[in-house]
Every structure is written in C-alpha cells, then in structure tokens.
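Of the protein chains in this complex, one is absent; all others appear in place.
Now for subunit A:
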Amino acid sequence: MKTGTLKQILLITDGCSNQGEDPALVASLVAEQGITVNVIGILEDDHTEQPEGLEEVEEIAGNGHGVSQIVYQDALAQTVQTVTKQAMTETLQGVVNNELTQILGSEKTMEELPPDQRGEVMEVVDELGETCDLEVLVLVDTSASMTNKLPTVQEALIDLSISMNARIGRSRFAVYQFPGRKKSIQQLVDWTSKLDSITSIFAKISSGGITPTGPALKEAMYQFGKKTLRRRFIRDDYTDIEEA
C-alpha cells in the first residue's frame, strides 16, 4: 500500500471566536475536503478552571475529524506533536476501516476485530503513519491575549518539525496567523520542510481584539493548493488518502 499526503490544519488559540462564520461549521466543510482540523487551546497559567470560550475547541476539532487538547503553556511543545501524530493515526485508521468495510462487508471496524487480527492491522497503520507524507498548516491566533504566549508557540512549532522530520515520510509546514492586517489570515512562513530555522516569526504582528476563527479556517483550506481540492470534488472517493 502506497500512501499519498495527509493534510492537517493545526489551530492554536486561547479563546472564543467572535466574528464571521461558525468555526465548527467551517471545520466540517474543511474535513469534507480531506483536511483534518486539530485544535489546541492554551490556558492562562493562573487559570485553574477551563474558561468558557475554550469549549469551542472541542467542537471545532470534532467537526473537523481531528483531535483537540486544552493545555497550559509549558506542555504546549509536547502536545503539539502528540495531537498531530494522534490525528494521523486516526485518519489512517479511518481509511483502514473503510477498506475493512469493503472487504468484510457490513460495519466492520478495527475495534470489532479480535485482538490478534487487530494487531496485524495496526502494524499496517503504524507503517503508514511512518511513511506517508504530511502537510500541516499551522494557524495561530494572534489576538491581544495571545501575545505573551507566542514565543512558546514558536518553540513548540520548531519542536514539531523536529518530531515530524524524524519520520521516513516527508513533512511540510506552513504557518499563518489570524487575523491578518487586511485579509482574514496572513502568511508567516510559506510551505517548507524545516521549521527549525525560523526565528522570531511573530515579531511583526499587530494584535487586535477580534478573533475571526471561522473565516480564518476557511481561508486556510485554500492554502493547500486548489488543484488538489478540485480533484477531490470530482473523485467522490474517501478523501483522506490518495493512492499513488
């Protein structure tokens, strides 16, 4: 089995969206295009309870077929890579489950196989996760309250690139912030395989009060290249992996 490219959007935010379309709705649209939406919510260090705005985090990821996690700043680096990897495994499992349904008929999923067979299937999933190519678009909320967290975010992104580049498959990253000055999102780093070399990417940002998460997600979807999107519309295949 040869794999194509897994596509993910990683949204990093610390609050609730307050402008434009409902991000959960947009996320389900993005997921339809074969792009997984993962969300990480960052807590203030002095918060002991989860603030209300962050409930949205789970909802967006749920609709985006992705993984969500709410963390304190110091756990960000590790969380970013766990979330990315977990989402990859889940996407691949989804693909494998579809294959199983086709082969075994009815609603057979991995979870319903006896443990021995499940283990064999899992070996395939692990193998795919290691060898497939990956594209991650990182979408960072740069509204006012995020300012003091941005250095940590940058460190976490460098760490993510170290983790993903240790795989056999290729990984590419792009970093965008929202809100942009004029558009809903603004490019900080164009598609690249190495984020290790980025330095102070968040240096020149103007932090405003609005958080247009929905429009930002929608715009981010288009950054994966329009060619792929169109092809996905025509081929009504399951959308997570193309066979090369």
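FYI, contacts are C-beta pairs under 8 Å (C-beta built on N, C-alpha and C of every residue); 3 or more make two chains touch, one makes a residue touch a chain; residues count from 1.
Basically, contacts and distances are computed from a predicted model.
The chain that is not shown carries the UniProt protein name "Serine/threonine protein kinase", picked from "ABC transporter substrate-binding protein", "Serine/threonine protein kinase", "Lactate utilization protein" or "Acetyl-CoA acetyltransferase". Considering A:119, A:151 or A:225, the position touching the chain not shown turns out to be A:119 (whole complex). Contact with the chain not shown here comes from a single listed residue; of A:19, A:33, A:89 or A:186, that residue is A:89. Mapped onto subunit A, contacts with the missing chain fall at residues 61-62, 65-68, 77-78, 82, 86, 89-91, 93-95, 97-98, 110-111, 114-116, 118-119, 121-123, 125-126, 130, 159, 162-168, 238, 240.
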